[in-house]
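Note that one protein chain is taken out, while the other chains of the complex remain in position.
Labels run A, B and C following the written order; every chain starts at residue 1.
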């Protein structure tokens, strides 16, 4: 499998981890959802992220999930989230998954980082821990981590740490950050790939600002693929039409905590996974919420038909 | 002017505070935007909230704004945000605005509240500080305050503090909280009014769950009024159609920090205020952002026409 | 090895994890420091806590450290910190160390717990995950976790979850919490053991309020043992004399971040471990800091002589 580079583009879906109703990993569903993502237009996958319920897995399970997905992906790129409270655990999991054929490792900022020099220093330590040649995706997600990465320190990280090849961009609001990064590149800074997260809720604007694609999850990954492809073709109006049709559900999935249950409900309904269950601690949808999702799905289908 | 009660319904728009480009309060625009909100269907106004740039005003300015708006509202209800780091300041501003004819005072949780007993105790202190008979709107906004109010402690506050007549609901995700409150009322708990915030991004679902209306801002307050009215009439499909047409802009306004600049840009463009300027520290829109807003406005207008 | 009970008393030293200068676990030093702690008066040990650099260990290392220490302790009680972001990892490590002969598992509150019902619910989940019969030490450390546990919810946890046999008390200021717990027990609530943390900085007052001992670390664990013993004998004046002699160094160790480096420097100087090195990311002492520690050590020795 080839390694992630600064030129990566397209849609890297943040994969769910399917569980049975009893909370065990559902390996058949894991295979099935991998196939589903690629069928719906994914260019790659990202596993063991926050929406993959990674912190609820044991270390042994994390490795087994990585191995299974990388094998099933059959050569298509798989990025693995390796964030952990300590460098030793990051190094151990990172080395293991790269040996399995991962395309790169995604790392975010622990909440203990308080100053710009600490943030910069941390990614230096991470790159030395993972070792030369391991591509790093820097996940910039202040709403979840509590760490705000300034444009300035992000620039210094890009300047000093060549292993950082991609930004998983989910600063919020972060549109200006994309524009500034691209302007700095026009003035000579090394280019990195920018894939956008946040459930895709700003994807049309992000693509127009210069992003290379999406790295996020959604019950309808074909929307992400369509918007990225149409934006790449310059057809922003059609991209926005498609996006707007899905937006009521995208918005509904934005609810912190509840969002993943919505996503798994939709994936289960579409046959991509066997059960919508989250591993504890994590609740499913209430009957009221299911009714709301069903209503949004019916309206979405109707609207998509109008657009064709 | 009459006081806010547990039966309040409709749309209480969170008013902006208009400034000149030099950062002075623009009193003419303040009158004009008050008229604008009522023309577009507001039932009441809420001033000196976070989106009213209240923390940037001096105490004297806060009083002058309150006086002007209450007078201009001509008897329609005006709720005034009086949150402050200390009880003495809350009491002082609260008394002043009630004397001016405010309908009630809105108070949120200071970030120093860490436990349920502290949260419960705080609203007891606030009610004693404001004094008997002053209606309190409890603003429940964990994303901004860092304080999460459990269903349980909210119930105890409603049980113990009759002055709390309204919940400004912007817990996120908070749909279940509305359902639980309404169920508890069906089982005998005192009813309070629930008006929803969060820029209206879940307004259709919130109305269906039993909310009484909206207390939030948006460049097109007529959307809030239409959705609340249609939901009240039971026409949820039409409510959602209208909502969906505005949703791309609602979503764009959700960007923390940037959102208020978008809202003021739209209000200025519509003639409701003279300048889109925010008082420092607070930036306006970049040219890229203006182009994005203009594009969304054009699409919104087109979509609204299709719906008529 | 016997299990921890509600009647546990004495000093459970929070053990450091010794590393070589190259960052590898120093197994000989680990044996040596275990012996050292018991020689200096420890009644038990607590390993894999924050000051044991637990988050910097891989899961395999964590197990190996636990196995080595439990074996070396030769039947004396060893409590193991098993806090982790997810329940599956807590259950896995907890089961493993209990099988090795641990006396109990210590668990703290993840920062994601925001309300009293969430805190209460979490310890219910933890107790079910660890399984019947596994004694739990509830670590109450708001300064590190960001989670404040009210007296009220702590009482409910004690009422509802019999497996919680001990409070590692390091709320700050938390003297009143000890008094309230003891008063509630006098009125009929189940008694739990209270061992105090915070580097021992309030140990005399905590003992006088009814604590059962200390669960913390310090370069001179004999101070903890002396103070707890003298307080148990009712000789508070002598307890305080001893405490005061060590207080300048206790205070110096209170510096967040730097504290552990001080403690390891003292332990290395005393021959209990081979190297004062912290595993990365974690810095050693600057020359200025070493000079300060040496000065405090010299003064401490002189003052202790005066007291004898």
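Heads up, the rule we're going with is that a contact is a pair of C-beta atoms (placed from the backbone, for glycine too) under 8 Å apart; a residue touches a chain by one contact, two chains touch by 3 or more.
Note that the coordinates shown come from a computational prediction; the quantities given were computed from them, not determined experimentally.
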_Residue touching the undisplayed chain, where the options are A:23, A:85, A:142 or A:210_ = A:142
*With the full complex in mind, choose from C:7, C:28, C:244 or C:294 the residue touching the hidden chain.*
C:244
*asked:* Suppose we count only contacts with the excluded chain; which residues of chain A make the list?
replied: 114-118, 142, 148-153
*Which residues does chain C use to touch the chain missing from this display?*
172-173, 175-176, 179, 201-202, 205, 208-209, 240, 244, 247-248, 251-252, 255-259, 286, 288-289, 292, 299, 303
*Of the residues in chain B, which ones touch the absent chain?*
53, 55-61, 84-89, 92, 111, 121-122, 125, 279-281
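The working rule: only the chains that are shown with their structure count from here on.
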*Using the contact definition from the top, classify how the chains connect: line, ring, star, complete or other.*
complete
*Per-chain C-alpha centres versus the global one: which chain is nearest?*
A
*Among the chains, which has its CA centre at the largest distance from chain A's?*
C
*Centre to centre, by mean C-alpha position, how many angstrom separate chain A and chain B?*
33
*In whole angstrom, what separates the CA-based centres of chain B and chain C?*
47
*asked:* Using mean CA coordinates as chain centres, what's the gap between chain A and chain C in Å?
replied: 38
_Using the touch definition from the top, which residues of chain A touch two or more other chains?_
none
